[in-house]
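As you look at this complex, bear in mind that one protein chain is not there, while each of the others sits in place.
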Amino acid sequence: MDAIALFFVLGFVARLARSDLKLPAQLYEALSIYLLLAIGLKGGMELAKQAPMEVLPQALAVIALGVVIPLIAFPILYKLGRLDRFNAAAIAGHYGSVSVVTFAVAVDYLAARNLPYEAYLPLFLVLLEMPGIAIGVLLARLGGQWREIRWGTLLHEIFLGKSMVLLAGGLLIGWAAGPKGLEPLEPFFFDLFKGALCLFLLEMGLVAAAQAGALRSSGVFLAVFAIGMPIVSAVLGAVLGTAIGLSAGGTLLLATLAASASYIAAPAAMRIAIPEANPGLSITAALVITFPFNLLIGIPLYHRIVGLIHGS
Amino acid sequence: MDAIALFFVLGFVARLARSDLKLPAQLYEALSIYLLLAIGLKGGMELAKQAPMEVLPQALAVIALGVVIPLIAFPILYKLGRLDRFNAAAIAGHYGSVSVVTFAVAVDYLAARNLPYEAYLPLFLVLLEMPGIAIGVLLARLGGQWREIRWGTLLHEIFLGKSMVLLAGGLLIGWAAGPKGLEPLEPFFFDLFKGALCLFLLEMGLVAAAQAGALRSSGVFLAVFAIGMPIVSAVLGAVLGTAIGLSAGGTLLLATLAASASYIAAPAAMRIAIPEANPGLSITAALVITFPFNLLIGIPLYHRIVGLIHGS
Amino acid sequence: MDAIALFFVLGFVARLARSDLKLPAQLYEALSIYLLLAIGLKGGMELAKQAPMEVLPQALAVIALGVVIPLIAFPILYKLGRLDRFNAAAIAGHYGSVSVVTFAVAVDYLAARNLPYEAYLPLFLVLLEMPGIAIGVLLARLGGQWREIRWGTLLHEIFLGKSMVLLAGGLLIGWAAGPKGLEPLEPFFFDLFKGALCLFLLEMGLVAAAQAGALRSSGVFLAVFAIGMPIVSAVLGAVLGTAIGLSAGGTLLLATLAASASYIAAPAAMRIAIPEANPGLSITAALVITFPFNLLIGIPLYHRIVGLIHGS
Amino acid sequence: MPNTHKCKLVVLIAEKALEDKLAQDVMRLGAHGYTVADVRGRGSHGDRNGTWDADRSIRMEILCDVKTAVTITTHVEKAYFLHYAMVAFVADVGVLRPQKFSG
Amino acid sequence: MPNTHKCKLVVLIAEKALEDKLAQDVMRLGAHGYTVADVRGRGSHGDRNGTWDADRSIRMEILCDVKTAVTITTHVEKAYFLHYAMVAFVADVGVLRPQKFSG
Partner (left out) sequence: MPNTHKCKLVVLIAEKALEDKLAQDVMRLGAHGYTVADVRGRGSHGDRNGTWDADRSIRMEILCDVKTAVTITTHVEKAYFLHYAMVAFVADVGVLRPQKFSG
């Protein structure tokens, strides 16, 4: 198993064994700020090398993916899973959005295997962060309470939420400064990245184990959904990545993004936009099941799927 | 624009746009401890290479500069600006002292242009930190309440304040350990410096924007002062740097130090020593106007001024 | 003096001079998490290169050392020092366990002198962490209240305490991932190690000076014990290291481990397991006297002792 | 106490996600200020031990007159009690400058 | 206040080492919840300024009925007052949903 996944396991096991290990709250915050900025900077730096007109159609296709996934997830949750509209919509929104850490682990997976990928892919991460959340909120209000949507608040929460500002801000700075300008920042933002990711995964393991108790009450359906949905999304992502001409590595990253579910940006936005939804359900699904599934099983599996679809 | 200035802009814009982005309080503290120590260590390491008798006369001249600047600023604020004695004195003290981050940005400015400078200049940073604050307090008490000055407390606050201890402590350790002894500390204290500075500037941007509202109530005079005074001080610094035989790069650093206003050490000391002063005024001037002015316009401007005065 | 020891001195002096310098609490926690993980990873990485059967007998001998030291310390404290059973047992437990930071400084001492040592020695650090604490608790309950020992809680506290989980977890991850797998983590966990250690020592200096006041009330006996006991333990460690065939460097590390007293893991465990003991006494002994003694005088002294005993 | 004046202290313990909203609400409803601390805890919504974003709680204190206290507690009861982890209580205290907290 | 009901607020200030134990104790003794904040301070055990592990303190608040308040305070008095740095006090407050804290 990869070293970084082992940190997740360490956290998970330590918490299950009732160790008092706990990362300081502000270290968790500092690490997530750092990871978001670093990913944005890296992507922006690479974006500076691209012709914008080449990337634009890909970008639009990727946004469409972010809209489609929650539209698929919602009926499954609502009809099949018999969840109420609010919970179904909130969970759909989490799966429409993406997990930054899962993305980082997939990048590491490629790097460890020397597989190339389009280095501007963090742009897609930024683009996929938002639409899922917006669609989730719309779905929650379909039942006639359209007027209740506070558009101002919602758009604000989505575009000016902490993770969006850091990712997009990093992207813009990286793009404006270019590889030359970022050189002196490399030791901090790039060389330390993987180590910082390990610490963050340790914390995620602790948190996931702490939430694991909620598994029992959330029912079998949700567990099945939290494994099945990522696979469906990954296939969609793999097809789309192939269609828009990404390399096999880039396609794997897009598939992983599609498969991942947000547990940082989405919970914060949903808590305010859909108060009726029980946050325990979406967090159990996204963090306790989907996240470790992607980490340990999903990414290699999607690698195979991409192999079949991309055919290279 | 330089990458590190862009981080300030990101923070500033994010806050103006009412994003909820916020750096954890203890990360801010950790970063400022790190930056102060790192600057001190670097300066001390270089000082170890100097003959003390060479630096001593320069050091005395620099301390005199720290005394003169608030003595110029005070009458401007008191007579021209019609501020009361306490506020005039407190603001004068802030401008007599220096901004560590502005210094670091100026060092970076030189490095990016491959311009050489006397590497022991952090010593002057340490020397300029104190006198301004002391003069500010004296000016506040000129109106007869000399007895009210608690000299013990004041000297304690100045010499044993957090930033002084870290800067001077770092300087001493760097000097005692020398380049050889610091080698294993380089990856931590030197290679990461610029990245840490970026994070700190992001936070400064957030804080400056949060304080920006106070601009309206503080009046036009203060805004003019907060841009004019740094230019005056920079000219003084440039003349002095040339007179004491610094290189063009060293002269620019001294001019920038003179032009910069303290917003970490001075506010803390002044709050206790001159409670009658409104901290909002000095912080608006030093942090909201002078700091970004120096960052974005001042340093290149002082570079020109130094070009004229230093003539090399 | 070594640069890292100077950071301890800076903290100590700053606090004695009543500076308001203070490291943020969560930075202290973050640093200790980082140091424990890094030491574990490094040791585990090296352990991966060893044949387990070679290390096993050494490991058993080392555990025995951890049992013997508190058994020697207890009667000294109880009979000679006339401390009550609880305090004698608690202090004996602290000296049976080890100080991670002292170990790190000794490793640095060897590195600075290019002296080789068995790179898997962090394993012994992990092994020595526990037995001392357990023996301390047993000694406290010898007076008939055996039933009062909550074995579950005690074992839990010892094996699942924060520092144990991080050290042993790091060891396992390092062992599983091996040198190749840890390569991308090197910039974070290994290159930054010494700098992070400096910050931690700065904090330890502050804490030690804050506790120094308690010296007066704790009596001369404790001060003598806190210097004499480490020397006795170091001799034991040096003899054992030589006997089990360690190199001179490895023997010095084992002697230093034996000489060191825990002030992170032991206080936490003892506070719950022996509430009757006054934590001020053990902390004064371990942190205010033994720790700086080892740092500044002990390690070079043990180097000489090892020279005599090991004879190489 | 001779030098103090009667005042209400309203305390709200709630999910951190509500901090900004509550701050706006109480100011709009007539409070002249508030004080916030980061806390963790347990209640009917289970363990909220503050290790990560979704698990954090805050404790907001508002000194105000009776009328404002009733307005604030009535509002939060209606707006948040159903869907959010939240507790509210009120105490009688004495303040030093009564005009600072009332009217 | 018209919309509130009488309730006790028990406050325990203690060494951080006791946090988990106290949390278990109060739940076992009948509390329905608690809130914890990190604090520092000074008392008969000297300065506990929170710079490092052994020096940290917590402040735990429990809203409960009188009976539970007596049980909790009696228990901590017996179990911890002798050997630990600790302070306990009780205040009368008014809560909004009384059934949440009692029974």
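Order of writing sets the chain letters: A, B, C, D and E. Residues in each chain are counted from 1.
The rule is simple: contacts are C-beta pairs under 8 Å (C-beta built on N, C-alpha and C of every residue); 3 or more make two chains touch, one makes a residue touch a chain.
Worth saying up front: this structure is predicted, and the values here are computed from it rather than measured.
K.L.:
Can you list the shown chains that the hidden chain touches?
P.N.:
Per the contact definition above, the missing chain touches B, D, E.
K.L.:
Just one of D:23, D:66 or D:79 touches the chain that is missing; which is it?
P.N.:
Among D:23, D:66 or D:79, only D:23 touches the chain that is not shown.
K.L.:
List the residues of chain D that touch the chain left out of this view.
P.N.:
1-4, 7, 9, 23, 27, 32-37, 63, 91-97, 100
K.L.:
Suppose we count only contacts with the excluded chain; which residues of chain E make the list?
P.N.:
Residue positions of chain E that touch the missing chain: 8, 11, 13, 37-44, 57, 59, 66, 69-70, 73-74, 77, 81, 87-92.
K.L.:
Counting contacts across the full complex, list the positions on chain B that touch the omitted chain.
P.N.:
Missing-chain contacts on chain B: residues 22-23, 25, 28, 203, 206-207, 210, 264, 267-268, 271-272, 275-276, 279-280, 283.
One rule holds for everything that comes next: only the chains that are shown with their structure count from here on.
K.L.:
Call it same or different for chain D and chain E: same when shared residue numbers make up over half of all numbers used at their interface.
P.N.:
different
K.L.:
Starting from the mean Cα coordinates of chain B and chain C, work out the distance between those two points in Å.
P.N.:
Roughly 41 Å separates the two chain centres.
K.L.:
Of all the residues in chain A, which ones touch at least 2 other chains?
P.N.:
If we look for residues of chain A contacting two or more partner chains, we find 20, 22-26, 187, 192.
K.L.:
Would you mind listing the residues of chain E that make contact with two or more other chains?
P.N.:
Chain E, residues with two or more chain partners: not present.
K.L.:
Output every touching chain pair, sorted by label.
P.N.:
Pairwise, the chains that meet the contact rule are A-B, A-C, A-D, B-C, C-E, D-E.
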